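What follows is a single structure, and I will ask about it in a moment.
Note that one protein chain of the assembly has been removed; the remaining protein chains are unaltered in position.
Should a chain be cited, it is by its letter among A, B and C, assigned in written order, with residues numbered from 1 in that chain.
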Amino acid sequence: MNYLRTAAAKLVGLDRRVVFIAVFVAVAIPFFLPVHFTAVPEEETIQFDNALVQALQSEKPILVDVDFGPQTMAEMEPMLLALLHRIFQSGHKAIFLTFMTEATSPIRNYLAEMESIYDLEYGRDYVFLGYASAYAYTMYGLGNSFSAYFHRDDRGTPLDRLPLMKNVNSLRDVSVVINIASNAFPRFWIQYSVTPHGFDFLAGTTAVGATEYYPYLQTGQLKGLLAGGRGAAEYETLLVEKGILKGPGDATAGLGAQSLALFTILGFILIGNVAYFLNRGKAR
Amino acid sequence: MRDRIAYRLPYAVMAVLGLFMLVQYYIPHQVVQAPRQMMLQWKQPLNGFIILLAIVGIATVHVRKIYRQERRWGYSIITLGAMAAMIFVGFAYGVQEGTIFSDWFKYLISPIEATMFSLLAFYVASAAFRAFRARSASAAILLVSATVVMLALIPAVSQNIPLISEISAFILKYPNTAAKRAILIGVSLGAISVALKTIIGIDRTLLERDGK
Amino acid sequence: MLSLNQNRFFLAVAVTLLMFMGSTVYAASVQADGMSAEWFDTSRITHLIALLVFSGLFFYFVWRGKKGRPLHIRPIDAMDLLGDAVGRAAEMGTPMLYAPGLGSLTDPVTVASLNILSKVAEKGARLHTRTLVPNYGPLTWPVAQEVVRQAYTRAGKSREFNPDDVPYLTSRSFTYAAATAGMMQREKTATNFFIGHFYSESLILTENGAASGAFQIGGTDAVEQLPFFITTCDKVMIGEEIFAASALVVDDPVSRSVVKASDWFKVILLALFAIGLIAALLEAILGPQLPGDATIQWLTAFSRGDWL
Partner (left out) sequence: MSTDPYIWIAAILTLGVFSFLYKDNAFFAVCEHLVVGLSAGYMFVTYWNNVFFPELILPLVQNGTGSDAHLWVPVGICFLWACKYVEKTKDMYRLALAFWLSIDLGLSIPTHMDAGVLAQIAGTISAPLNGSPVEILGNLVLILGTSFALLYFFFSTEHQGVLKGASTAGTWVLMVGFGASFSYVILSRIYLLIGRLLFLFRDWLGIAG
């Protein structure tokens, strides 16, 4: 027992670099092991897709607000790509915008990729309105007018020269608003736009903020939620089952590393607590 | 007299405009909505001005460091140089896909920022190890709930051990919703009080001035 | 306090109002196509009622506070320790660190946090203890500087105020966290406050502070960061407690009374929940045709605003 306590005391004082190395190894190993996992779609993800399917049946375009930068790209990129395939494969039209400066370059990149895959035409099939500041107030204002806040699109074309924007004057003219965001913007959408103006709203967030949105899911202010890399992996599975994606993407590829890393951290929490209780016994 | 007005005018502006933004929520009439839309349009350049302030702020901090030759001032030259280069590249060659601007973003900014944030994975693990102790009943509850939800996130566990993903889904859907909702209602009420208090001038911390 | 008997104040309000009305009429004549001609949005009737009830409570308690009647508010743990926390830094002869969060200035949490900062800095100034305020927002920074300067003035120590104690660091969250952590180590701060809206960097801040052995008071409305605050700070304010604390730190009874308004509003909410629960139980036991269901439907419609 004494031996255990000394070990516990040592463990508590463990250099944190040891923890770092353990985490690194846990994340790295699965890349070299041929074990493949799939994530079974949970209720929220299925809800998300059902709401999206409903929107895809309407004539109105979809509005996608993309707010993530390079910092969280690993988590958000697979989600956005799955969503883009979902929208463009059904031949639906979409309008894009962002409230985050760092998001503009990645969006141009993804849209150029989609353009070559699905043979899209800018201005007719999709439009990128570019970056807008004052997010909360622009979200609120879009309920009445697009043209007051976007005089020109990202390429400097006035909005009235874009065929897709001809029939879109306000948020009433879009079938659904989707926000793929790494920050609290879905909350602002709900507070400043969804609740006052009343329209269907879907969100994809990082796992960090995901639990915060459950109250809105329950009230219906939010119709569906993709929760971080995990939600993206579930969505990939769902789209593969429906034949929209040819194979799972990066989110599913990360499931193995995710599992081992979570096990490692759980192990550390367990060791930390055991050491703590043993030490406390000694202090008495 | 003039001084009095100068002192009070900001409070008056705040009260009038603040109450206007409040009242417009209930009045869809164009006489109210047209100026409301106008004011929201002003927010775009105004908030953009904040970005400008941020950039000027960063530049000033680094210029001052170089000027005073403070600790690590040499690095400040890198910052200022990088800033100037990026602005030059953006205006000279454009920003669309395939330009130098877009390449620099993809291969210089992206890897650094993404890696910086990935460091948090290590810090989270270290914090979990060092600080997550069942010191009290409520800490123990936190720990148990975290463990269950975490286990359910591991496909190998949730697909093989029965009930764990159901319990996790239950936690997320009900007690988690209750907790987040209570906080949401509380924060909303608190925010309303603070906003009301500030608008009508009960709370004057922010607009205080010397000699008063 | 708002002193309504000041003629000149009225004059100023009137001038502003007139100017604003002028621009209103002008704007309405310029761009009014496609907008409504209704004077009241009936779907927001419940909303208006709720807001009127809230402001009614608000002004009632403000009125009571003005009369000087004592209003009891239960102490908030973290605020009770405010004096001790400042005293600790003073005893050890090291500065305090106050991070007002990464939210924008116009976020009510930041406003509340700056109120608390005002008190902390004043107490510190009285005890000759510096308050370091690293800033993230370019808009918050000048205001925070002004708030601390005013706090020093109130303590009668305006000469001791050093603007460099309230620096602007950067608007990149990771760099901000690294720089602030560096500041804690260099200055060996004995007390750290982290109050406001925080993002992922909060972990780096609080963990470094905890490792240096500082006494830490945290508070945030960012729920996802709260678990880390709870495990690494000595005292934590959760969500609304920050707003309550910001009202409590001011000795003014009027400011305190605002907390009461929000409290009694919560009592009304709880009563509604109770009615809803009873009605739901009745429905579950007696079946859907009976009064329970009707009550729930009416209550739901009422709170959604479509009961008219």
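FYI, a contact is a pair of C-beta atoms (placed from the backbone, for glycine too) under 8 Å apart; a residue touches a chain by one contact, two chains touch by 3 or more.
Just so we're clear, the structure is a prediction, and the values are computed from it rather than from any experiment.
Hidden chain, full complex: it touches shown chains A, B, C.
Screening B:32, B:172 or B:202 for touch with the missing chain picks out B:172.
Across the interface with the omitted chain, subunit C contributes residues 23, 27, 30-31, 46-47, 50-51, 54, 72-74, 76, 105-106, 108, 111, 139, 142-143, 170, 172, 175, 178, 200, 223-224, 226-228, 230, 238-241, 244, 259-260, 263-264, 266-267, 269-270, 272-277, 280-281, 283-284, 296, 299-300, 303-305. In the full complex, the hidden chain is touched by subunit B at residues 6, 9-11, 13-22, 25-26, 38-46, 48-49, 51-52, 54-55, 58-59, 72, 75-76, 78-87, 90-91, 95, 101, 103-122, 124-125, 128, 137-139, 141-150, 153, 170-189, 191-192, 194-196, 198-199, 206-207, 209.
Although one chain is not displayed, subunit A still touches it through residues 17, 20, 23-24, 27-28, 31-32, 71-75, 77, 101-102, 104-105, 130-133, 136-137, 140, 149-152, 154, 156, 190-192, 194-196, 206-208, 210-212, 215, 218-221, 227-230, 250, 253-254, 257-258, 261-262, 265.
One rule holds for everything that comes next: only the chains that are shown with their structure count from here on.
Of all the chains shown, the one with its CA centroid nearest the global CA centroid is B.
Using mean Cα coordinates as chain centres, the one most removed from subunit C is A. The geometric centre of subunit A is 29 Å away from that of subunit C, both derived from CA atoms. Subunit C has its Cα centroid 15 Å from the Cα centroid of subunit B. Multi-chain contact residues of subunit B, defined as those touching 2 or more other chains: 25, 33, 37, 113, 116-117, 124, 126, 130, 132-133, 180. Listed for subunit C are residues 35, 200, 223, each touching two or more other chains. Of all residues in subunit A, those touching subunit B in their complex are 14, 16, 19-20, 22-24, 27, 37-40, 42-43, 69-74, 101-102, 104-105, 108-109, 112, 132-134, 137-138, 140-141, 144-145, 148-149, 155, 196, 211-212, 214-215, 217-218, 230, 255, 258-259, 261-266, 268-269, 271-273, 276.
Interface residues of subunit A facing subunit C in the complex, by the touch rule stated above, are 144, 169, 183-184, 208-209, 211-212.
Taken together, the subunit C residues at the contact with subunit B in this complex read 1-2, 6, 8-9, 11-13, 16-17, 20, 23-25, 27-28, 30-32, 35-41, 44, 47-48, 54-55, 58, 62, 104, 108-109, 111-112, 114-115, 118, 137-139, 141, 143, 146-147, 149-150, 153, 167-171, 174, 200, 203-204, 207, 210, 221, 223, 227-228, 230-232, 238-240, 242-244, 246-247, 250, 254-255, 258-259, 261-262, 265-266, 269.
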